[in-house]
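Apart from one protein chain that is not included, each protein chain of the complex appears where it belongs.
Should a chain be cited, it is by its letter among A and B, assigned in written order, with residues numbered from 1 in that chain.
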Amino acid sequence: MLRPGTGGVCRGGSVTSIRAATARMFERMRPDDAGSVEAEFVTAPQTIEDAAAVIAHAADVGLSVGFHGGGTHQGLGGRLRTDVAIVTTGLSGVIDYQPEDLTVVVDGGMPIAELEAVLDERGQTAVLPEQPGAATVGGTIAAGASPFRRLRYGPTRDRVLQVTLATGYGQVVTAGGRVVKNSTGYDLARLCAGSLGSIGLIGSVCLKLWPNPVETATVAVDDAAAAHEEVYRPFAVLEADGQGYVYLGGTPQEIQAQAGAIGRPALPGLRWPDPVGSPVQVSVRVPPRDLAAAIALVRSWRSPITYRAQIGVGEMTVGMDEADVDELRHARAWAESRGGALVLLDGGGDLYASLGAWGTPPPSQSIQRRIKEAFDPAGVLNPGKLPGGL
Amino acid sequence: MGAPYSRSMDLIAELQDVVGPDRLRHHPLDLHVFSRDAGVTAGPVAAVVFPETTDEVAGCIRVAARLGVPVVTRGAGTGLAGGAVPTEPSLLIVMTKMDAVESVDTVGRTAWVGPGVINLDLSRRLDHLGLHFAPDPSSQQSCTVGGNVGTNAGGPHCLADGTTTAHVLAVEIVTADGEVTVVGGEAPDPIGLDLRAVVVGSEGTIGVVTRILVRLTENPPSVRTLLVAFPDIAGAAGTVSDIIAAGVVPAALEMMDNPMVRAVENYVHAGYPVDAAAVLLAEVVGFADGVTAEAELIEGIARRRGATDVRIAADDEERELIWKGRKSAFGAVAQNAPDYYLHDTVVPRTKLVDVLTAVYEIGERHGLTLLNVFHAGDGNLHPLVSFDAEKPGMTERVVAAAKEMVEVSVDAGGTLSGEHGIGLEKRDLMGSVFSDIDLDAQARLRDAFDSSGLLNPDKVLPEGSRCFDRAPGAFAAVGP
Partner (left out) sequence: MTWVTDWAPDRADINRCVACGLCLPYCPTFRLTGDEAASPRGRLAAMAAVADGIAAVDDRFEEMMGFCLQCRACEAVCPSMVPFGKAMEGTRAELSAQRPSPQRVSRRWVFGRFIAMRWLVELATLFLAGLQRMGLGGLVSRASGLRPIRLQSGTLGRSWDPEGPPRGTVAILSGCVMDQWFPGVHEALIGSLRMAGFRVEAPAGQGCCGALAAHDGAAPDAARMAETNVAAFARYDWVVVDAAGCGAHMKDYGHWVDGGEDLAARVVDATELLARLVDEGALPVLEDGRGPVAMQDPCHLRHAQRIGAEPRRLVGAAGYQPVEIDPQALCCGAAGSYSLLHPETSAQLGRMKADQVRASGATVVASANPGCDMQLRRHLGDEVRVAHPVELYWEAVAP
């Protein structure tokens, strides 16, 4: 298995062979298309089957494969340099949108912003991260990233109904179904959420949609935690650098009633705080009841930080210009003692080396290893990205 | 498997070492009583144990593994797909005694519960804290949370709240090797692969669930329940579409057809409109002013779609009565004929009316009496066939009709089960919705947990699912 950040060749395969093979067989591929992605061989397949073929060949010759969508979450698990980089720009359309059914089937490489724009025209939303930047649907799901509105609608994985997956053994697998209630077989579709490309490439996904609420509003508060107790099913409750925000949605009467319960005015629309843009970013994850303590902890750090804490969820993204490894280690130990984790979202290569991306691997490691081996027998897909070096 | 006599003697003796004589059953009468769940199949039971701790569960599994006896897990035995029915003489692990509710966190809204807690009991026990467990299958007064995890159970309120998988934060499982593992946790987004997703809906085939960290839902400050009568099904279906298009997702949206309404009204006298072609039961939750506004919105839409009567429950008592009608579907149907068969089909919501029409046609062709109740918001259709099993050939017709209904649903873009699970009942139909490659992938997932086939074998996946191995160098076979 490769360790993050080392790139290189796994089993003595040849880049020339894959380039030649694909050039011969897939004229549609544009091997050098994909901007800033660094790899020996970069390709942007136009179909999931093509992607599976590339993976199959890479597995045969022992070349590592990484996946790139919008490049927004590459830091999770460490920035890997793989031999082959599959870029999903070629898999970027809406396949089947059924507004009446509240489902949409979309290519994994479609940028979230584009998808939400399409859905918005019909007054619907896939409830994906609100500030996606260039993030793609598939990449976001693979990264396990969720919107702020998860407090009301659940994490992103709750909306993944069906996935087509190009596995590490070069097959295209369809998992799940295009229905919102499903007890048919094993939920491989949901397993893809947060899998970081380690069991396959998400070629397309069917998402459960929600209608846009009648109206939305934002209420600024001093004490986010206290406000959280006053309202019922808010979309989100955030604390960003000391300032609290409650996000509401529903009929105007509902919003008025809820804002009234808080006792502060409601401004129309969902006004999210600016995204964290710091070079070093961590995600602190603790049980919701421990979030206040987590906030206090990071605010006590020596270096200045900026944070976005999700009240009621227990997740907090913290950004800083420079990392103090000891403080991070200490915070991680504390978070883990609460049953949570401190995850390195991004930072320099040294930081990954000294701190480690994930912390203590989960107790189910042996089962996770077996799943990884089952779906990636050659061990070529984003090797080493997952906790425990999987 | 070896000489049955000596094997079973060993089994009993060794199990007795784990759980003691009082929580072990092996008398033929007990084994007979445990050979069925609420479905139509029965199977052979070698022994029954009632463990009280995770250690006991692990101990029993180790015994079974050593002796090569398959293990089947059972809650209250309300499953309809044969998930708790063995296909060969098996050890039945009954989880009803593991019914603790512990570590209730009212801030985080979570609780650790034993798999044997009855679904409705859990909500009742938490009511005074203003919390409940959202998945509410119709069998909730009897079924256990462990069973809900096994089948990814749903219920009317899953429209807005999601099915069981959205309400499980962690599970403690004992795998086939007798090892105890916790997957997930109280903190959001546990690192690593999300194994909770695999456990929920795995129907006892990859581990025995011994503790569950459930996500609890706040009781709504206010509720409004409506009962709306329509002169035609299209009107009811159209209303559902319009409600959602208006940006409102009600807490529940249930529909019943005329035969069902008549049967229900005859049984519980809840004031259901017996002349309606279809009845819509809608429920909205929120703050008082908000629910009133939403209820009015729904009423407006319904009337524009031709509703002949809109009844909004004035108080809790009336709300109970309206729901009583919906929840008495079984009882109502049982008045018609001694037996009934409850189907579970799920289709894209917009195909509901088409599939319903096809279902009626299937019923007519097979000479069956059909009554329908469905979760209108999420396309989950439950045709209920009312029949007398004593009549010759009747059961065969019911089974044949069931198969056709599944086919129609799959053709309409649906899948095999919305909430009951695959079990034994639909195992051999998996090929109609999944290719060999798809089934192979699911088998890989299952085998990563249990490749011995010890746990609930012969369920969910058809035999030979784990078949596909891509031979190296067969690159040419995989092409555009």
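List of remarks:
The criterion applied here is as follows: a residue touches a chain if its C-beta (ideal position, glycine included) is under 8 Å from a C-beta of that chain, and two chains touch if they have at least 3 such contacts.
What you are looking at is a predicted structure, and each value in this text was computed from that prediction instead of being measured.
Contacts of the undrawn chain with the visible chains, over the full complex, involve B. Only one residue in the set B:R36, B:R303, B:K324 or B:R397 touches the chain that does not appear here, and it is B:R36. Considering B:V19, B:A76, B:A153 or B:L226, the position touching the chain not shown turns out to be B:A76 (whole complex). Across B:G116, B:P220 or B:G235, the single residue that touches the chain missing here is B:G116. Although one chain is not drawn, the whole complex shows that of B:Q141, B:S435 or B:S451 it is B:Q141 that touches it. Counting the whole complex, the residues of chain B in touch with the unshown chain are 25, 27-30, 32-34, 36-39, 50, 76-78, 94, 96-97, 99, 116, 118, 120-121, 139, 141-143, 328, 330-335, 338-340, 390.
Here is the rule we use: only the chains that are shown with their structure count from here on.
Chain A and chain B have CA centres that are 30 Å apart. On the side of chain A, the complex with chain B involves touching residues 21, 25-26, 47, 49-50, 52-53, 56-57, 60, 98-103, 123, 144, 146, 150, 154-155, 157-158, 165, 167, 169-175, 177-188, 190-191, 193-195, 198-199, 210-214, 232-233, 250-258, 261, 283, 285-289, 310, 313-315, 335, 338-341, 343, 358-359, 361-365, 367-368, 370-375, 386-388, 390.
For chain B in complex with chain A, the touching residues are 105, 107-110, 151-154, 158, 162-163, 165-166, 175, 181-183, 185-195, 197-198, 200-202, 218, 220-221, 241, 244-249, 286-294, 297, 344, 346-350, 375, 378-380, 413-422, 426, 430, 433-435, 437-438, 440-442, 444-449, 460-461, 468-470, 472-473, 475, 478-480.
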